[in-house]
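Of the protein chains in this complex, all but one are displayed in their positions.
Letters are used for the chains, namely A, B and C, taken in the order the chains are written, and counting of residues starts over at 1 for each.
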Amino acid sequence: MTKLKWGMIGGGDGSQIGPAHRLGAQADGLFEFAAGALDHRPVEGRAYAQRLGIAEDRAYGDWREMLEGERDRADRIDLVTVATPNSTHFEITKAFLEAGFNVLCEKPMTLTVEEGEEIVRVAEASGKICAVNYCYSAYPMVRQARAMVRNGEIGKVRLVVTNFSHGHHGDATDADNPRVRWRYDPAMAGVSGQFADCGIHALHMASFICDDAVDRLSADFASTIPSRELEDDAMVNFRMTGGTVGRLWTSSVAIGRQHGFDIQVFGETGGLRWASEQPNQLISTPVGGRTQIIEKGEAGLHEEARRLSRVAIAHPEGFPLAVANIYCDLADAIRGETRDGLPGAADGVRSMAAVHAAVDSARQHGAWVDARPPMFR
Amino acid sequence: MTKLKWGMIGGGDGSQIGPAHRLGAQADGLFEFAAGALDHRPVEGRAYAQRLGIAEDRAYGDWREMLEGERDRADRIDLVTVATPNSTHFEITKAFLEAGFNVLCEKPMTLTVEEGEEIVRVAEASGKICAVNYCYSAYPMVRQARAMVRNGEIGKVRLVVTNFSHGHHGDATDADNPRVRWRYDPAMAGVSGQFADCGIHALHMASFICDDAVDRLSADFASTIPSRELEDDAMVNFRMTGGTVGRLWTSSVAIGRQHGFDIQVFGETGGLRWASEQPNQLISTPVGGRTQIIEKGEAGLHEEARRLSRVAIAHPEGFPLAVANIYCDLADAIRGETRDGLPGAADGVRSMAAVHAAVDSARQHGAWVDARPPMFR
Amino acid sequence: MTKLKWGMIGGGDGSQIGPAHRLGAQADGLFEFAAGALDHRPVEGRAYAQRLGIAEDRAYGDWREMLEGERDRADRIDLVTVATPNSTHFEITKAFLEAGFNVLCEKPMTLTVEEGEEIVRVAEASGKICAVNYCYSAYPMVRQARAMVRNGEIGKVRLVVTNFSHGHHGDATDADNPRVRWRYDPAMAGVSGQFADCGIHALHMASFICDDAVDRLSADFASTIPSRELEDDAMVNFRMTGGTVGRLWTSSVAIGRQHGFDIQVFGETGGLRWASEQPNQLISTPVGGRTQIIEKGEAGLHEEARRLSRVAIAHPEGFPLAVANIYCDLADAIRGETRDGLPGAADGVRSMAAVHAAVDSARQHGAWVDARPPMFR
Partner (left out) sequence: MTKLKWGMIGGGDGSQIGPAHRLGAQADGLFEFAAGALDHRPVEGRAYAQRLGIAEDRAYGDWREMLEGERDRADRIDLVTVATPNSTHFEITKAFLEAGFNVLCEKPMTLTVEEGEEIVRVAEASGKICAVNYCYSAYPMVRQARAMVRNGEIGKVRLVVTNFSHGHHGDATDADNPRVRWRYDPAMAGVSGQFADCGIHALHMASFICDDAVDRLSADFASTIPSRELEDDAMVNFRMTGGTVGRLWTSSVAIGRQHGFDIQVFGETGGLRWASEQPNQLISTPVGGRTQIIEKGEAGLHEEARRLSRVAIAHPEGFPLAVANIYCDLADAIRGETRDGLPGAADGVRSMAAVHAAVDSARQHGAWVDARPPMFR
C-alpha cells in the first residue's frame, strides 16, 4: 500500500503539537511527510522542514506559498494538517478545502459560529474531508463505548456526566507567565478561557458517545483567580436533542488533578465510565448487576474498538496513538471507506456554538440558551 | 468512667438505622442502652426493647410515654436518639429538648425551614445539645481535611466540588417498589427527592470542610425516570459566604456508582480529595508539587483526626465507626468538652433552607436564590 | 436476647489490643464486659477494669485470681479473651479450657508445636470452644471467597498467592526502638520474626479460603537490616494437601506498603483477589471472561458473607468489625450454632508447625520440609 502524502502547517521547532502530529501521521506508516510550512518565520520554517526530511521544493515559507506550490503538483499532498494559532484556522482551512485538499484542523476549528458554518458549507461543496482533531474520541475504548450505546447495550441514555479538570493553572503567582496568561485574556483567547480550551473536548465526547447533539445549556463561569478576566472554572448543564441530561465540569485550578478528563454515561439498562488517565479500560455496569472491566484488546470488542488497537490486551496504548487513530481513520476515508467516527466540520461548528452559548448563559446568570448553530436549528 | 445512659426512639426490629445507632453508641463502651420507644406499634416496640436488654420499665410504647417516663427519673437518659420517620423529627426533638434532654436527631432535622429555626431557638434556650447525624463528617480523614483547611494548609479555598451519586434507583422496572417509590412522591418525601436524601450530606460536607456556609445557589433538577414527580438527579452550583465557588452533583440513577460520595477542595496553595468508599485516605497535592496520600493513623495528623481513630495505620475503619465517632463527640460534649465538629441544629436548618432554595431555583430554571435560613441572613 | 458475659486477660491501659477486643465484643451488643485481669501489675489492672465499668469483685489482679474467682460463680463468664504476651498464651488458655471456659486466644496460640497439640487435645477433652483470633478471615468478603471456592465457583484451586508486607520496620535508625527491636530478638520473639508476626495471618488466610491445609514448604528468610538476628523478610513456597501451589511473601521493610495484606486464588475456572486495605470488595474473574467487582452488601452474596455485614452496599466496614465478626461467631457458637468459619485450635497449631517448618527450611537453604503438626500427619 503506497503511503499517502501529508503536509503540515504550523508545528514548528519547539512546539508540542508538531511532534504529536508527526508521530500520529507516521506511527502506522500510512503517511509520508511530504510538505510543510512549519513556522510563521519563513526562513526558520523552511530550514526546519528540511531537517525533518522534506524536500527543498516542498519546504515552504508560509501557508499561501504551500497552497500555490501544492495545488498543481501531480503528486500533491493527500492531506494537510492545520496546527497554527487558533485565529488562523478559519482562513487556512477554508483556502485548502476550496483548493480541493483534505484537511485535518486543530481545535477550535474557527473562532465564531459564522465562520464555522462557512467551513461546513465549503467542505460540503468541495466534497473533501474536513476533520477536526477531537482526538480523545479516537481512543479504542471510547469507540467501544459509542458502539455499545448505539447498539442499545445500556438502553436509552438518560444522563451523561463529564469532567475535564486539571490544576496546572492553579498557581496565582504564575499569573504573569505568558503561557498561562493568554488563556484568560479575551484579546488573545476570545470569549472563553477554560471552557473553550478543555470543556469543548468533554462536550464533544458526550455527543460522540451518546451519538446525539447538545440542544440547550445553562452555564456558571468563575474566575477563581481574580486577576483573570475569563473563566478558569465552569459548570455547564445541558440537554441533548434526544432528552439526555448533561453535566459538564471543567477547571484549570483543580490542584491535584493532572489530566482529569473522564465521562460517565448512564442509560436505562446500564452505566459506562471512562477516564483519559487510564484509557485502556472501560468500566461497565448492567443495571442490577456487577461492575465489569472491559479491556482494550479483549476478545469480542466491537469492530470500531478492535480495529484501532495495535498491541495485545493490557499493553497500554496512550495519547499519541489516539492521535494516530485519527490519521488511521483519515487514511481510510481518503481511500474511500466510510469512517463515521471521524470528527468533522459539523462537530467544529457545534463546539463553537456551545462556547458562545455558554458565555451568553453565564452572563445571564445561568439562563438556558440554545446551544445549536443556526444552521442546525 | 461510668457509661452514659442512652435511649432511642425508632429503629425497631428490621430497620437498618437501629443497628447502626446501637453499634455507634455502644462500640466504644461510652453509652449504656437504657431506654427505648423503638416501634410505632407499642406492643412490638416494648418487646423488642426488652429483647435488646432494656429493663421492662424503660421499654416504652411510644415517645410520649418515654418522655413522661424519663423526665423525672434520677437516672434519666443522658442522650436520646431520634430515628423515626422524617415527618416526626421536629415534634419529638423539640419536646425532648424542652424537657432538658440532649438529642441526636437523624437527618433531615425538620421538613420546613420554619421548624428548623424553631429547633435552633429551642436548643439554644434549653442549653442542651441538639446534634444532627451528618455522620460522614465524623470520619477521621474528613476531620483531618477540615483541620488542614482551618490551619491554612491549602490557602484560601477557591473551589469545592462534591458528588453523592449512586445507581440504586436506576431500574425503572423497580418503580413500583415502595422502598424506592416514596422518595419521588411529594406526598411522602416533601419537596425534593434525591437532593434532600443524599445531596444535603454533600452540601453539609462542603460547609464542614471549608468551614463556611452556603450563601446562594442555582439548581438544575431532572427526573430521568419520567414517572417520578421529584428529581432523581440534580446539579447545584453555589457560592459560600467567603466567596468559594461550589459544584454539587447528586444522582440515584448513576448505575455503577455504589456509594459515590466524594469531595474535592481546591485552595490557593493546594488541593484535597476524599471519597467515602475509601475513607481512610486523604489525597493531598500542594500547588506545583506531587500528590501525596495521607493515611488515617499516620504520625503527625491533626488532633481532630487522631482522636477519632481506633486502630493502627492502614487498618480500615468504616461507616459504622464514623457513626460511633458522632457518639464519641456527644459523650465528650455531654461531659462538658467543646466538640465543635459535632453537627448541630444550625447545620440542620441550613440544610433545609438549601433544599427549599434548590427547589425554588430549579422551578425558576436555574435562577440564583438565597440559600440561607432567614435567621442567618 | 440476654448478653453473654465476657472477660479479658491482658489488654490493659495503653495497649492497642485491648480496645480492639472491647469494641469487637461490644459493638453488636452481644457481650457484656463482666470480668478482667487487664494488667500484669495487679493494682493497675484492678483499677483500670473498674474504670471500664467492671464490678469491683470481678476486677482481678491476675489471671489465676480471675480463674479462681470466676470458676464457681453462677454468673460466670461465657467467654474469656487471652490478650497477654505471647509466651503466656499457652498456660492461660490451657487453664481456662480445663476449667470449662470458652476461650478466644490471640495469635500465636502457643510458641511450640507440642504446646499447640496439647491445646488441641485439651480443647477437645473439655468440649469447650478454643478460638484463635485470625480476625482477617472474618471479613465478609473473605467469607464470600471461601464460600465461592467451596461451592466450586472457580473450579479446583491450582494456585494461591498471598502477601503480608509493610514498611513500618524499615527504618534502620529506629532499630533501638524497643517496640520494633523485640520482634527480631530470639530471646523475646522466639524462632521467627516477620513470618511469625504477619506471615501466619497470610498462611491461615490461604488455608481458610482454599479450605485446605499446608502440607510442605520451602522458605527463604532474610534480615535485610543486618543488625537483626531474625528475619524481616521471608518468602515461603508451599503445597497444600489437595495439590494447590502456594506462594507467600511477607516483609516489614517494604517501605510504602502500609498494610499490604492481600490474597489471590486461581482455580480452573476463575480467579479471585482480595486486599485488606479495600476489604469490602472481592475481585472475581471467570476464565475467559471479564473481571467483576463483588461488593459487600450486594444482592445474592453467599449467606456466610451476608450475615456478617451490618450496613448497606458500599458503606465500608473495616478492621474493628472484622474482629467483631469473630465475636458474632463466638456468640452463635456458644449458643450452640455451628460456625465452621471460626478459627480454632487446629488452626493455631498448624500455624505454629508452619513457623517452625519455615525456620528449618530457611536454615537448610530452602529444603522442602513437612509443615504439618505431627498429630495431623
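Throughout what follows, a residue touches a chain if its C-beta (ideal position, glycine included) is under 8 Å from a C-beta of that chain, and two chains touch if they have at least 3 such contacts.
Just so we're clear, the structure is a prediction, and the values are computed from it rather than from any experiment.
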Listed by label, the shown chains touching the absent chain are A, B, C
Considering the whole complex, which of A:M8, A:L321 or A:A346 touches the chain not shown? A:L321
Given C:A213, C:A254 or C:C328, the one touching the chain that is not displayed: C:A254
The one of C:R158, C:R181 or C:R306 in touch with the missing chain is C:R158
Mind listing the subunit C residues that contact the chain we can't see here? 154, 158-159, 161, 167, 170-172, 218, 220, 222, 224-225, 233, 235, 237, 245, 247, 249, 251, 253-257, 264, 266-268, 270-273, 283-288, 291, 365-368
Omitted-chain footprint on subunit A covers residues 1-3, 16, 19-20, 22-23, 26-29, 33, 51-53, 166, 168, 258-259, 276-280, 295, 310-321
With the missing chain put back, which residues of subunit B would touch it? List them for me. 288, 290-295, 298-299
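As a convention for this text, only the chains that are shown with their structure count from here on.
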Taking the mean of the CA coordinates per chain, how far is subunit B from subunit C in Å? 35
Taking each chain's mean CA coordinate, subunit A and subunit B are separated, in whole Å, by 42
Inter-chain centre distance, subunit A versus subunit C - centres from mean C-alpha coordinates, in Å: 55
Shared interface positions of subunit A, touching two or more other chains: 288, 291
